[in-house]
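What follows is a single structure, written as structure tokens, with notes after it.
Yeah, one chain of the complex is gone here, protein chain that is, but the others are all in their spots.
Chain naming follows the written order as A, B and C, and within any one chain the residues start at number 1.
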């Protein structure tokens, strides 16, 4: 398919639309990004690559890293994982403590913050040098040795993460956090600070489109059934309380981050990463969602 | 694919498992069903049919009818529909009033009871003889002139639907119900009482697997994009607070009913209806979910 | 004490303040009241009366009638009453369905709408001609044979009480309503429509200040201990989610109604009724609360 042509059509449509929303402002490193930028990169399972716009800019992947953390924890824990975190959509904003209290410290799914913090606690228990080993895993998955944490973002985030500390403390009160709270929180802030380009994201997450194997490296990241399950969780829970809207308009499993990035997967076909810094009022990239909506409509590639 | 062989393997696996859960007991008509029965029917978009077990028993389709009601309302209202009902998973049991109150009378999605009641209100406004016209629509969609309401089930249900009346009254207080409450409730209870066999269900819902056209009759039921959107909503909201579990283990859009039936769709391929009366504690058919899990695992046909 | 002097000082202070808030507008009969009117009447247990302003205007007592309904139900049911309704403050607006759902159809207290509806259901079960007998009880308690329902208010209210119907249906689903929903709702709307002047209110509720006996008629309305308990419930639950504010600023047990009336009790001393139609955003009379705050501050008669 002539993806470049489609991408440039999309760019024309974007020009005609207002660039609504606001860049994430709770830490200076995220706020100081040029809000007019946008990038697209698509990688197919037969290793074709299609780029458009600012697809080689490094972005802070933020919550998109939760998918990598889930992947590693799933490899290490197998189905024991589901004793400590659920697979149901939350029906609430990403950072609500309410559901967590009603459900006695078991987070709804691994993509709300509470769930990702439990995943981090598991990784801290399992890994001897969590930050280094997680970075190595991310590099291996992506076949890219140059991926790094964004240290300043991690530090800034650490200074303002009172709500995440509230989640950790509440879950610790219920016995669902095993390690020291500051250690888990540091690790979590590092994860979220990983910097990748759209190209690196699309290539790095391609294992989810190809039954758990990265076509670029030929290495199995995770089992076939487990890859499908991660896609299912992304479909239902990857966009907080806009998951239905994303399924409805885009029709692919995906995960967004407050840096403005989105990764989406068409199982058996491709992965696509898009980026535009301005977020809608649900915390998802405004233009990113529009780009993907145009794209799956044009290519008729919704999984539904 | 040799579906008959797969079905008989599944039947052997079912024999080895306990038949857990309980038949719906709130009305006598549902309670008096033989809990050992089960049926499977698969219809492909190239009009192949595969049956197993009690697939020609008439069952009360209950909430599965909500998909038909949504289809008809979507045809009539187009995207105006979404002003009165959302597309997000509820994260709560199917009949919770709590979310409805927080969200000022706009139900989360068309498959929780409140949402289906709004859909019924819309149909009552739009149709001159709602019960008759809805039955005609169902018959036309299915290409089957013998489908009928189960009048005794409808009457029994009507006598115990205080919680649905609570939903209707609350939404009326917020201005999201336009017609007389008793009229809407009668219509809703009729819808849920429709009786179909697994074969009729699979054939009747095949339009969702084939871009909105029923392959048996050749008639377009709904637009292609709209069919995809209904599948997306089923994926995210079709199993109440077990939607994640169903996506995770089965990996298809689907909808269950308290009569023990489940319809699931593999877009571009097939529709499958299963039935077994005992329900798990979330109100979904216990064996029905196991059958579909075995089936998509064996056939590797999860959409993820 | 020179109450007349205090009342005229209060009137001067009211002149200096804006008359904030809004008259209840959901039915025409309540909306068409002159919002500048206000009345005060105080009756002491030694049968002294002090009036000020529009204290002989008939007002729709609305939720103040819930105190009379509770009194009669308590007389008839004794402590069995507390199996069907609690005595705890709700911490939520007066008409929230949320708590009712979490607490399985047992309302928090007899003064939120759900609780008053349970009380009405009990009275409908206990009385052979509920409306007539309740009116007789109210007349006997007050020593005033001229008290009547406001039929037009009752009818208007009945036409808009969808939210109360939602409460009744939800409680019926939980088994906590025994009678026909329309019958209970009619009875409830009648109760709320009772018309009394400030003078009639103060005299009629004086039994709560004098250990259960009306000093004007000499008749025992309810036991001494039961009268104290009703005062305790009024203190904690009489002002919906402004109960703390009323205790804090006024310091007396009391009950408000959306007609703008408030009755307050100083046990062992007096009852006082005030009226001013404009309501604050919690649904309590704006000036009524100010009048009582000035009054208990001036007379140092908070019970605390």
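Simple rule for what comes next: a residue touches a chain if its C-beta (ideal position, glycine included) is under 8 Å from a C-beta of that chain, and two chains touch if they have at least 3 such contacts.
Quick caveat, the model's predicted, so the values are computed rather than measured.
Peer 1: Write out, one label after another, the shown chains that touch the chain missing from the document.
Peer 2: Per the touch rule above, the missing chain touches A, C.
Peer 1: Which one touches the absent chain: A:1, A:17 or A:173?
Peer 2: A:173
Peer 1: For a quick check of understanding: of A:76, A:97 or A:140, which residue touches the chain that isn't displayed?
Peer 2: Residue touching the chain left out of view: A:97.
Peer 1: From the list C:27, C:124, C:173 or C:247, pick the residue that touches the absent chain.
Peer 2: Going through C:27, C:124, C:173 or C:247 one by one, C:247 is the residue touching the chain not shown.
Peer 1: By the contact definition given up top, give the residues of chain C that touch the hidden chain.
Peer 2: 86-92, 99, 108-109, 225, 228-229, 231-233, 235-237, 241-245, 247-248, 251, 253, 267, 297, 302-304
Peer 1: Can you name the residues of chain A that touch the chain not displayed here?
Peer 2: 96-98, 101-102, 162-163, 165-170, 172-173, 181
The rule we apply is simple: only the chains that are shown with their structure count from here on.
Peer 1: Any chance you could name the chains that touch chain B and chain C both?
Peer 2: none
Peer 1: Name the chain whose C-alpha centroid is farthest from the C-alpha centroid of chain C.
Peer 2: Taking each chain's C-alpha mean as its centre, the farthest from chain C is A.
Peer 1: Would the interface of chain A with chain B count as same or different, where same needs over half of all numbers used to appear in both copies?
Peer 2: Same residues, largely: of all residue numbers at this interface, over half are found in both copies.
Peer 1: Distance between chain B and chain C based on Cα centroids, please, to the nearest Å.
Peer 2: 47
Peer 1: Whole-Å distance, chain A centre to chain C centre, using C-alpha means?
Peer 2: For chain A versus chain C, the centre distance works out to 55 Å.
Peer 1: Taking each chain's centre as its mean C-alpha position, how far apart are chain A and chain B in Å?
Peer 2: Those two chain centres are 32 Å apart.
Peer 1: Can you list the chain A residues in contact with two or more other chains?
Peer 2: Where chain A is concerned, no single residue meets two or more other chains.
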